[in-house]
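Submitted below is the structure of interest, expressed as structure tokens.
Missing here is one protein chain; the remaining ones are kept as they sit in the complex.
Coming up: subunit A.
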Amino acid sequence: MHDKQFKKEMLAESAQAFRAGRMDRRTFLALCGASGVAMNAVLAGDAQAAADHVVMWNWGGQSEECHGSAIGEAFTAKTGKGLKFDTSGPLEGKIKEMVDSGNVTADVADADLFNAVSLGPTGHLEPIDYSVVSKEKTLPGYALEYGVSIILYGYAFVYDTEAYGDNPPQNWADFFDTEKFPGTRALYKWANGSLEAALMADGVAGSDLYPLDMDRALNKIQSIKDDSLYWGSGSEVHSMVVNNEVSMAIIWQNRGRNIENDTDGQYKLVNNQAMAMPGAYIVPKGNPAGAAVMEFIATAQDIPAQLALLDCLGMTPSNPEAFGQIPEDQQPYAITSAMNIDKIVYNDPEWWGKNGGDAVNAFLEAIS
């Protein structure tokens, strides 16, 4: 596996050198021959093309298709460069490992903005070039040195209308009130969103959440522990809800529409007090496509790309100019739509970047 990777990279690099005139044709072909592709002109061409695209590192599935149509096509039209995908999921540990090993194969990771805070200062990320990328095309505070928020996703909740149809839960306080609303809850296992929801349920105002009062949040979470399940992935909570295992669940708001459809409206999304999470693009240090990736990030900020991502993935635009153009049928599910924007609270990537690791561990210890 690594061998193949090495060959691919060597070829890509020599192809770049060849194109730039730093390597003559004969040496390039010899290198291709040495790595066993000389007889295959197609592969050599492929290696040459390696310098002509950016590689997006994301979670695959639908998002591969959607990023291709929403951003990739416009990017190719603008720059002539292609878009390829690595769908292995850019978790913080994997980014760190990739950069530390000196074997960087991705140009841009579809990650969280707090990753930019934790991985940037340790030298694992390239700074964002704000002469190409715009600080105005995202929310204030979400354009950081090592990452820029492209979309927002939210932690909202769904409830079972058959259980609480007459008197539906309105906010996090109701979510955590198992006496008034008996039934099983599902919370996010990696702490994010769950902690903030617990604090708001305990009476903290949405604007005063940070720095998080961990003890207070964990107490609140433990108070409903016997009635709680914890999910680790979007598909897991989806199946918990669809199989009626829980009567309320914290979910990523972009799943809300699918859940409402899959349950024929039995479960309903509540966006009140939803927490807006800045999903960000970050660039691993020493990325193969170099500065060209900034052009790609800038393309993703454009209004058409923003609206296309919303349409395809349910990810809410972070570019304020796009807020007003959210179509009617998407309004209930987009957390920055006119319908929801006054009800939401904002995640602080600085706090999570600095304290996230300890917070996740404390949370895991509290629930297990």
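As a working rule, a residue touches a chain if its C-beta (ideal position, glycine included) is under 8 Å from a C-beta of that chain, and two chains touch if they have at least 3 such contacts; residues count from 1.
Please note the rule applied: contacts and distances are computed from a predicted model.
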item: Chain left out of the displayed complex - its UniProt protein name, from "Dihydroorotase", "Spermidine/putrescine transport system permease protein PotB", "Carbon-monoxide dehydrogenase small subunit" or "Ni,Fe-hydrogenase I large subunit"; value: "Spermidine/putrescine transport system permease protein PotB"
item: Residue in contact with the excluded chain [from A:W59, A:W190 or A:Y210]; value: A:W190
item: Touch with the omitted chain, as defined above, among A:E236, A:D262 or A:E350; value: A:E236
item: Per the touch definition above, residue among A:S101, A:N167 or A:S368 touching the missing chain; value: A:S368
item: Touch list for subunit A against the chain that is not drawn; value: 91-94, 96, 118, 187, 189-190, 225, 228-232, 236, 239, 243-245, 356-358, 360-361, 364-365, 367-368
